[in-house]
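Sharing a structure, written as structure tokens. Questions coming.
With one protein chain held back, the other chains of the complex are shown just where they sit.
Chain lettering (A and B) follows the sequence in which the chains are written, and residue indices restart at 1 in each chain.
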Amino acid sequence: MTSTTRIRRAGAPRVAGLGFLAPFAIVFALVFLAPIAYALFLSLFADRLVGGVQFVGLDNFARILGDARFWSGVGNVVLFLLVQVPIMLFLSLLVALAIDSGRLHGAAFVRLSVFLPYAVPAVVATLMWGFMYGDRFGLVRSFNEILGTSIASPLAPDTVLAAIGNIVTWQFVGYNMLIFFAALRTVPTSLYEAAEIDGAGELRVITAIKLPAIRGALVIATIFSIIGSFQLFNEPSILRNLAPNAITSYFTPNIWAYELSFSGQQQGLAAAVAILMGILTAVIAYLVQLRGMRKEQR
Amino acid sequence: MSAPVIVPGVTGRRPSSLRPTSERAHRRRARAVGGPRKRRSVLLTIAMAVVVIYTLLPLVWLLINATKTQADLFSTFGLWFGGEFALFDNIGRVLAYGDGIFGRWLLNTLLYVVLGAGGATLLATLGGYAIAKFRFRGRTAAIAVVLGAVAIPGTALAVPTFLMFARIGITDTPLAVILPSLISPFGLYLMWVFASESIPDELIEAARVDGASELRIFRSVCLPLLGPGIVTVLLFTTVATWNNYFLPLIMLRNPDWYPLTIGLNAWNNQATTAGGDAIFDLVITGSLLAIIPLIALFLLLQRFWQSGLAAGSVKE
Partner (left out) sequence: MKHHHSTALRAGAIAGASLIALAGCSAGTQDPDAAAEAGGTLTVWAWEPTLEAVVEAYEAENEGVDIELVNAGTGNDQYTALQNAIQAGSGVPDIAQIEYFAVPQFAIADSLADISELGAADLDGTFAPGPWSAVSQGDAIVGMPMDSGPMAMFYNAEVFERLGVAVPETWEDYLQAARDLRAADPSVSITNDTGDAGLATSLMWQSGAEPFTVDGTTVGIDLEGDAARYAEIWQPMLDEDLFAPVSSWSDEWFAGMNDGTIASITTGAWMPANLESGAPDAAGDWRVAPMPQWEDGGAASAENGGSSLAVTAASEQAALAYDFLEYATTGDGVQLRLDAGAFPATTADLESQEFLDVEFEYFGGQQANQVFAESSANVVDGWSYLPYQVYANSIFNDTVGQAYVGDTTIVDGLAAWQEQIDAYGQEQGFTIE
């Protein structure tokens, strides 16, 4: 409570504060709040090819919740969340700690190389990996030929989620690494000196000093990853051209919402999916944050 | 300030003596990291080499395949050069194809980045500063709403947004792409944290006592201190706009307004039609050209965003 309480010359600063926030708030209302409100409105109606628009109340929500396709999509993103996010964050953390340890040859090069994929647009990354995943003419075939293996294309139904996970991991491992690394850099040297005097080993320094120091960064990275997972869309949607059977029209809730809205012209159902997913995401992100804070206060 | 929002670590604060500015922390640790007393580990280096191979391999693949003709693309090993070195020929064809539309897409992308990312950074800076340094009614609510709204999938809001934009007549214009890009919740968060870290309240107080206007205080006193944070936000919003795919896909119909991502995808899809020209070689070379400017920007501005991130991401 240090910063804000002291500024208390009521009146002008308060108005000025609102003024500084206003540009963001106005645009935010226009491009975020208004569409959300509109989606809420749309979710109460059904628009039919024959018969036109009809008020249906909460019917759309009931139908989505009762549809196995919704839960199949949710299942996919939850699985993705439980597997891909930990792997990616762990890898990011590992690289960040390795670079920060000062025991690495060519640390600057590693840092940059790992970060570069972040600069590659998701479209390009997916097209690229799609080319490489091919087991008939792509890189997978080349490897099979050279190594005499018979790795199948990762775009089969059983592995396609992993194939997508790989693309996402590749794109974002460097981004998260940087956040962790940047956090590690601000740990005051005095703490390390104290640890050294105490004779603490490398591992002990990591668990006792470094990890607690970057907890905030860990939590925020986790939350953004959760949101990213729940909104999974670009990668599977572009890969659908290559794996139309493995990636169904309800593969993730977001793809389903897109299909409902653009192939089926069912705006009401699509809006209901969006709203349900928004609620689900917010609840889970909030729980993660609570947990992160509780540990912190211990 | 027990903000009941989805923001970690805003609760506790280190005593200010332990809160060096990022620059200082950077310098101080710079001595420690890689100092003479640490032995470099070969094992660790090898492990990281594996990671580096993983991250660079696809880029190497892209680079190599951008040098191939379409025929070689189909018939030669993906991780080695084809018979003919066609990189410059490919680049020439990318730039010439369809009356040089690639150049137009590049300019569009730059336009979206300059206005979209630039505007987003400006709004986030002003907003973050306001939240960090002013107390006003609805402040915490504002934060909660912004961060909560992030959870709603943008994909499904596309239709409502489209319909609204159509009503005000801005679909199929650059505005339809730029306007939504102006909002960066992560940018706002970052600037909020950065501003509360790097601007001492005493400074603002003193300026007020001197009778400076709020705008002037912001411009001359606070803005310089926010530099690294601004650069960081600018970089992230730049990446976001540069990579923007879904929104322009919905909003734009006229290829003359496409950004690179949509244009490349359109080229990729172009093979899928009767009489369509299969131009995978141009898709690959075009992809390479599309990521080079961004990578260059990152390399150039490295120093700034690293210190900005350092301050921004560490809250405990």
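Worth a mention:
Following the convention adopted for this analysis, a contact is a pair of C-beta atoms (placed from the backbone, for glycine too) under 8 Å apart; a residue touches a chain by one contact, two chains touch by 3 or more.
The structure presented is a predicted model; accordingly, all values stated were derived computationally and were not measured.
Considering B:79, B:95 or B:163, the position touching the chain not shown turns out to be B:163 (whole complex).
Residues of subunit B in contact with the chain left out of this view: 70-71, 73-75, 159, 162-163, 166-167, 169-173, 249-250, 253-257, 266, 269-278, 280. One chain is missing from the display, and on subunit A it is touched by residues 46, 48-51, 131, 134, 136-138, 153, 156-157, 241-246, 248-250, 259, 262-266.
Rule of thumb we're sticking to: only the chains that are shown with their structure count from here on.
Subunit A and subunit B, compared by their mean Cα positions, are separated by 15 Å. Put simply, subunit A touches subunit B in their complex at residues 1-9, 12-21, 23-25, 27-28, 30-36, 38-39, 42, 91, 95, 98-107, 109-110, 112-125, 127-129, 131-132, 137-139, 142, 170, 173-174, 178-180, 182-183, 185-189, 192, 212-217, 219-220, 223-224, 227, 230-231, 233-234, 238, 241, 253-254, 257-258, 261-262, 267, 270-271, 273-275, 277-279, 281-282, 285-286, 289, 292-293, 296-297. Those residues of subunit B that touch subunit A in the complex are listed here as 1, 6-9, 11-13, 16, 18, 20, 22, 25-26, 28-29, 31-35, 38-42, 44-45, 47-48, 51-52, 54-56, 58-59, 61-62, 65, 74, 77-79, 122-124, 126-127, 129-136, 139, 142, 145-146, 148-161, 163-164, 179-180, 182-183, 186, 188-189, 196, 201, 204-205, 208, 214-215, 218, 239, 242-243, 245-246, 260-261, 264-265, 268, 272, 283-284, 287, 290-291, 294-295, 298-299, 302, 306, 309-316.
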